[in-house]
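Note that one protein chain of the assembly has been removed; the remaining protein chains are unaltered in position.
Moving on, here comes chain A:
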């Protein structure tokens, strides 16, 4: 079985973001970028399925600017066999990303597609579900366990208050949650080898998809700043403040 795994280049999760002075967007100039953490989990799961003999090939795909090839090379270093880069400098909304991925799914015919549940930049949590709908496939979102069994997959999902297990016919779409696995780090020899693995570049036009935005970003603001409060000297003073000043006890 072939697995397609989608990855996104985003701001590194340890970086404190800045809003541009003109409030047009978040400032990404000279900011450290990395693979979205949920996508790292997706790559890890795909590679583990290959190591267990469930998958025969892992194909990594990304949509984004030229620099996003760094994240594809990371996926290749972690164990993906080859990569597809849908190159565009435009801001790609989840719907357009799902349309592009649906075209890649159509061409690659994977048995399983694994994506992160959301990207930590836009926080949309949409692309996997949209891809499932457009490709006419079932979905197992927010997965904490994935068990492939013949022509079906059992997905345990992190839902509010607990876990739900569903069984899906293959091919299917899975999106990852935090507990699915702990991603490995790429080893230096693998990083070197990854440079020689095949990487195919396509444009949205090649795939026949229009990526123009449907949503207009009118303004980006910093949230109301929290003012630092006071230091209290004792537990008694803390309890008193919480009861009588903050009135939360």
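In the analysis below, a contact is a pair of C-beta atoms (placed from the backbone, for glycine too) under 8 Å apart; a residue touches a chain by one contact, two chains touch by 3 or more; residues count from 1.
In the analysis below, contacts and distances are computed from a predicted model.
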Which of "NADH-quinone oxidoreductase subunit L", "Electron transfer flavoprotein subunit alpha", "Bifunctional protein PyrR" or "ABC transporter permease" matches, in UniProt, the chain that is not displayed: "Electron transfer flavoprotein subunit alpha"
Full-complex contact with the absent chain, from A:53, A:150, A:208 or A:229: A:229
Interface with the undisplayed chain - residues on chain A: 11, 13-17, 19, 26, 37-38, 93-95, 98, 120-134, 137-139, 141-142, 154, 157-169, 172, 178-179, 214-223, 226, 228-232, 234-236, 238-239, 241-242, 246, 248-249
